[in-house]
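Have a look at the structure below, then the notes.
All protein chains but one are shown at their positions in the complex.
Up next, chain A:
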Amino acid sequence: MSRLSKILAWLFIAFWALTALAPQLIAPGDPLAINPAQAFQAPGSEHVFGTDESGRDIYTRVIHGAGDSLFIGLAATAVGMGLAIVLGTLAAMAPRWLDGIILRVLEALYSIPSLLLALLIIAFTGPGVGPAIIAVGLSTAPGYARLVRSQIRTLKNSEMLEAATVLGRGTWLKIRNHLVPNALKPLLALVTLGIGQAVIWAAALSFLGLGTPPPAPEWGAMLSAGRTYLHLAWWMSLFPGLAIVVVAAGATLIGRALGGKARTI
């Protein structure tokens, strides 16, 4: 990564971290304050992004929505990665038959399209933020797990591990100190790409009415509300969606700069 793109990447991350953690600094208003007299105001000097059907300010809501939207995306990625590390390491270290079973289970999970798998999980858990995190996390896990497994299998035969064996380190110590940390380094780029995707999936679930419930200022939920008034108030749909695109495209750019391939997870 060049110096400039490094600075830009950190600025990007700092901006969204600030927006998520302290939205009041950028948008001092109340994202839930209704004002029916001001409903459906087009973007203008008073409301930069316009207002929604209850007169809530869209700009304030988009900024305050960053916290929820990014948190769900990050938490889902953490769930997915956590599960992937456990399953991938287990598969790589286990005897052949167990490796085979884990691979088949991953293949089964992988054979259901991500959003469909997430819907399937929600069919059993019921809608909500927690289920959305678990659903998105589980649907990204099989892709990561395969990568962790292949990384660890390569590392298992490395000189570093041979040295650890000669020094008499136990299996658990080898996994913790050598295999997992080294297997994760090349995955960093993919995880960065994955966070962008997870934010999109999480918003998709809210959009479908299965994640964050309205009137919370979450981007997917805002888009869901905007859909009803698409012909009347385009700004209700435009700005929350732009926020998602900026986050996802930024994550993709950073992930690619770190050496990730566009294909997925």
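Here is the rule we go by: a residue touches a chain if its C-beta (ideal position, glycine included) is under 8 Å from a C-beta of that chain, and two chains touch if they have at least 3 such contacts; residues count from 1.
The criterion applied here is as follows: contacts and distances are computed from a predicted model.
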Notebook entry, point to check: Under which of the names "Aspartyl/glutamyl-tRNA(Asn/Gln) amidotransferase subunit B", "Thiamine transport system substrate-binding protein", "ABC transporter permease" or "Carbon monoxide dehydrogenase large chain" is the non-displayed chain listed in UniProt?
Noted result: "ABC transporter permease"
Margin query: Given that one chain is not shown, which residue among A:Thr19, A:Gln41, A:Ser114 or A:Thr140 touches it?
Written below: A:Ser114
Next item on the list: Provide the residue numbers of chain A that touch the chain removed from this figure.
Entry: 104-105, 107-108, 111-116, 119-124, 126-127, 196, 200, 203-204, 207-210, 220, 223, 226-227, 230-231, 234, 237-238, 240-241, 244-245, 248-249, 251-253, 256, 262-264
